[in-house]
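In this view, the complex is presented without one of its protein chains, the others remaining in place.
Here is subunit A:
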Amino acid sequence: MPALVIDAAGPGITLQDGGRHGYLRYGITAAGPMDPLMHAAANRAASNALDATAVEISTGGVTVSAQDGAVGLALLAPGFRVALDGVLLPDTVALTLEPGQTLVVRAGDAGAWGYLAVAGRLDVAPVLGSAATHTRSGLGGLDGRGLAAGDRLPVAEGRTPDGPPQRLVAPWLIRDGREIRVVLGPQDDYFAPDQIAAFLAGPWTVSPRGDRMACFVDGTPLKHAKGHDIVSDGVAMGAIQIPGNGLPIILMADRQSTGGYPKIATVIGPDLGRLAQVRGGARLSFRRVSVAEAVAARRAERDLLREAIPREPVVRTDFASDFLLGLNLVGGVTDGRA
């Protein structure tokens, strides 16, 4: 069976499917993609089920090759730098990786998460019905850990279309992260109206110490009206909790299932990925929307994923910069297949 082989991986590269659902009531985190829209779109581009297992790429970057046969791939990593055997490719691209070729994905000017889907099925044993990796509890993926050099991911039912790499045209994946939409609550009544206004207006600066569990922001601390301890209740992805220091923490894919800080607001589903893609140092504010508006945005996003993602020829090829080649992860410039 052909396999996708990890030749090098920075920290934070994991396998993610649509998430491990149905066990939150037992304390099992759903995990799943940080940017659900981009994950689903990569699977759409690879003609897979939208919640299929794909490689989530962090700014740590990854280098992959194919073994025992070619592997069809769809990569969506806007803002990242991508090279096939030393030749730059678009950051949204479909290609067939032949044995002996090397695909390098590195952090670029923008973007925090990219997704690499195989055309076919990554043959990974599910745990509690899902391959999603939750490293904190050691569940899913490969032995519950991030991917590392030497890992081999067998590809079942693989499809390997002939022809050169093609650009995937999905401009809607480039989303403005300066304004994040939220629904107030569930504990907005723990804050006075002027504090809610201050929360929405910000501006907040995204801290570089965020990870799959939480996004931290810095700014003027908020004041609680009724203390900062509540009796623990459930936590949704995107919940914005305000701990004792008054600085918002937005809980992301690897969050715990319950928590004991008041949650002033919740990021709407369609803006989770928009927020996840914001890198440390950027500024943002929040905008209040109604549940109905959030559902409409969700519906619009679902409709985007109904259509096939258009492809176009890669019109121009450049050799990879010193930055990419200098990492010594590419074997050198070869035939310039693209």
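In this section, a contact is a pair of C-beta atoms (placed from the backbone, for glycine too) under 8 Å apart; a residue touches a chain by one contact, two chains touch by 3 or more; residues count from 1.
Basically, contacts and distances are computed from a predicted model.
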Protein name (UniProt record) of the chain left out of view, among "KipI family sensor histidine kinase inhibitor", "hydrogenase (acceptor)", "ABC transporter permease subunit" or "NADH-quinone oxidoreductase subunit G": "KipI family sensor histidine kinase inhibitor"
Contact partner of the left-out chain, one of A:50, A:110 or A:230: A:230
Hidden partner chain, touching residue among A:155, A:196 or A:239: A:239
Per the touch definition above, residue among A:153, A:183 or A:275 touching the missing chain: A:183
Residues in subunit A touching the chain absent from view: 21-29, 127-128, 136-139, 182-187, 230-236, 238-239, 256-259, 263, 266-269, 291, 294-295, 298-299, 302
